[in-house]
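Before I ask anything, let me first share the structure, which is written out below as structure tokens.
Note that one protein chain of the assembly has been removed; the remaining protein chains are unaltered in position.
Our next item is chain A:
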Amino acid sequence: MEKMSRVTTALSSNTISGRTMFCHLDAPANAISVCRDATQVVVAGRNIFKIYGLEEEQFVEKLNLRVGRKPSLNFSCADVMWHQMEENLLATAATNGAVVTWNLGKPSRNKQDQLFTEHKRTVNKVCFHPTEVYMLLSGSQDGFMKCFDLRKKESVSTFSGQSESVRDVQFSMKDYFTFAASFENGNVQLWDIRRPDRYERMFTAHTGPVFCCDWHPDDRGWLATGGRDKMVKVWDMTTNRAKEIYCVQTIASVARVKWRPERKFHLATCSMMVDHNIYVWDIRRPFIPFATFEEHKDVTTGIVWRHQHDPHFLLSGSKDSTLYQHMFKDATRPVDKANPEGLCFGLLGDLAFAAKESLISSDANRKPYPGGDRRYPIFFFKKPDPTEQFAHVSSALSVFETDLDSNRMDWFVKTAQLYLLSGKPFAELCDHNAKVAQELKRPQVSTTWTMLRIMFSDPANLTTPGPNHNLSKLGTLPLMNSFSMKEMGSGMGTESRLERSKGDSRQDNIHLEPGNSHISNNNEENEETEGSDGQAEYMFGDAELDDDDLYSVEHDNQTEEQEYALPQEAFQLRHEIMDNPSAPEHLQQDKADSPHVSGNEAEVTCLTPIESFSLISISQPLYSPHLPASFFCPIVREMLSYYAEQGDVQMAVSVLIVLGDRIRKEIDDLTQEHWYMSYIDLLQRFELWNVSNEVIKLSTCSAITCLNQTSTTLHINCSNCKRPMSNKGWICDRCHQCASVCAVCHHVVKGLFVWCQGCSHGGHLEHMMNWLKSSAHCPAGCGHLCEYT
């Protein structure tokens, strides 16, 4: 406290001012250091060793310490430090292993004072004792730390780091006798200056070298370390074991770390490679830098706060041969640029949305959410800390749940499971898949399958359907107007868009748009199409048959639309699928009447397989039997692209596999690969591993088939000694016992092995199945209640 007040007076009597400024050095800098009164800075590097004065508007070169005709390697500095008590005293660490002190008070040009050449390798760091005038500490590549008394010619004590290179040494600010040293092998050691024989404490801080460490200027126990593993860690050293209390993950290896004065939780870092910026972190918010200085063009090698009690000035030297003074107020604040809203879809269409609390709450205040609706917002508030200068840290997270009844991805899962992709003649596969689609009430897809069968089957194999169809009725179907593939394509388009609409309608509804006009527009559009050829009705009826609930919900939605304040740019607007007032009408009709009756809707629902056949019989006269299958390829290709584009990549891939060579050459490999990847990704997200594997197996893209060959390594531990089984074979080389023994028959399992994840006992698949049919307990007798599913 006493010290604090003293320094504040010092600060007030000598107020620092300045601006962001820089000057060119002649050579890259390795390290910088300021003198106590913050008026001068020393820059040291391989070919530079100068003192600059810090003036209001500019840096002024005060002194060049690099004198002599042919400067020796003693001038090649890896590190420099200005004494914080004695303003004429400097120390440098030379790359050739020398520790040099400089006395600015010397009258001669050469200010070199003392030269210690006790280290055998490069000295990485020198550090003066914060309160003791004559005490200097050095850490070297040769693994030793040496403490020098500047009144003597030799070191007074040597500390051995056990042959690991020392990267940084720092005296503790508060404990007179303690210093910390960081090592190339990832360790940090604490030493008592009086006891050179053994370190007080050692712990592993990082994987790989720890390049730097820094004691917290105020808090006795905190030590920040930065390493090659790109982490900055803050350790609480007051407890018995060093405890990691904060961790910041940066994007490059951390070369320097310096606590920001007067700010308990702030520290500045710069990196060793690749990244040239200086970051100031708030360690409690490790995900985004609190402030960034982006001026340097090459890696920053030295950072130092200009005054030890002024948090607003940061000095930095860099490999790009510049020296900068950064004003904190000029720093860029990444937080301001970060997108404050987050948005994510769940697997089943749930939507999570997080935004600044202010943005959401103003909306939420307007109107309570209507009861019965399953969508509800969840708010998470973070207590704002008034002492810190953060914008506003609280945000709200809303989760919009899908209506369970209209679990819209059901069709995807079922389709994936039921589709047959291989193992039968082509025509049968098509029929099967058409039937599957039909059962899932997706007549458009079903029809596509049927048509594919017609197109690519040998005409001779076509079965002539029975004559039990009603020509006039079918005539109204758009498909029958002419057997034009183009039309077909567009028809499908609408349909699949509608399929999508199931997925999208909800989201569209929650747009807070100036949207009423939009909606009416859409309605008009839709009505138009409807009027033109009735296609729209046909589509709607089909697509939404199973979605009655959805529609009723959507009616609600219209009334609540204003409440959901989602930024509209997050969605691609789909005008044609906005709520269509006509659709519910159809639905209601459908509900009222049996789907198989009544004029318009009848066509829609009656696309039973028989009907499809009838369709064929009609089309046959139009379809010339002489047309080769390849004639259709362009159309099929277009159709597949269309499906894929509309999000039904399942269809695209399934058709691709079933058609096989018939179509493969028509579509370029990259596109195919893309489809496969998307489909496989979807399948895996739905945990349809078997299907996904089948798809991978059946695909012809080399990039896809090789997926099955990657990550096939299975690491196992010996069941006896629990050590990893490094050896090939069935015998553990440590305990020399057979490792994978069946718990039922006690023989070694070769082949299918199943084991319980709870108790890790297992055995032959069959044996386990049989056993668990009759007993609930583990066959090994461990008492675990194993489950076999």
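In this section, a residue touches a chain if its C-beta (ideal position, glycine included) is under 8 Å from a C-beta of that chain, and two chains touch if they have at least 3 such contacts; residues count from 1.
Following the convention adopted for this analysis, contacts and distances are computed from a predicted model.
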| item | value |
| --- | --- |
| Undisplayed chain, where the name is taken from the UniProt record, one of "Carboxypeptidase A1", "Sestrin 1", "Pyruvate dehydrogenase E1 component subunit alpha" or "NADPH:adrenodoxin oxidoreductase, mitochondrial" | "Sestrin 1" |
| Per the touch definition above, residue among A:V42, A:A78 or A:L421 touching the missing chain | A:A78 |
| Contact residue for the chain not shown (choose from A:T92, A:T122 or A:S182) | A:T122 |
| Omitted-chain contact residue, chosen from A:S138, A:S155 or A:S253 | A:S253 |
| Missing-chain contacts mapped onto chain A | 46, 70, 72-74, 76, 78, 94-97, 117, 119-122, 141, 184, 208-209, 211, 228, 252-253, 272-274, 276, 297-299, 710, 726-728, 733 |
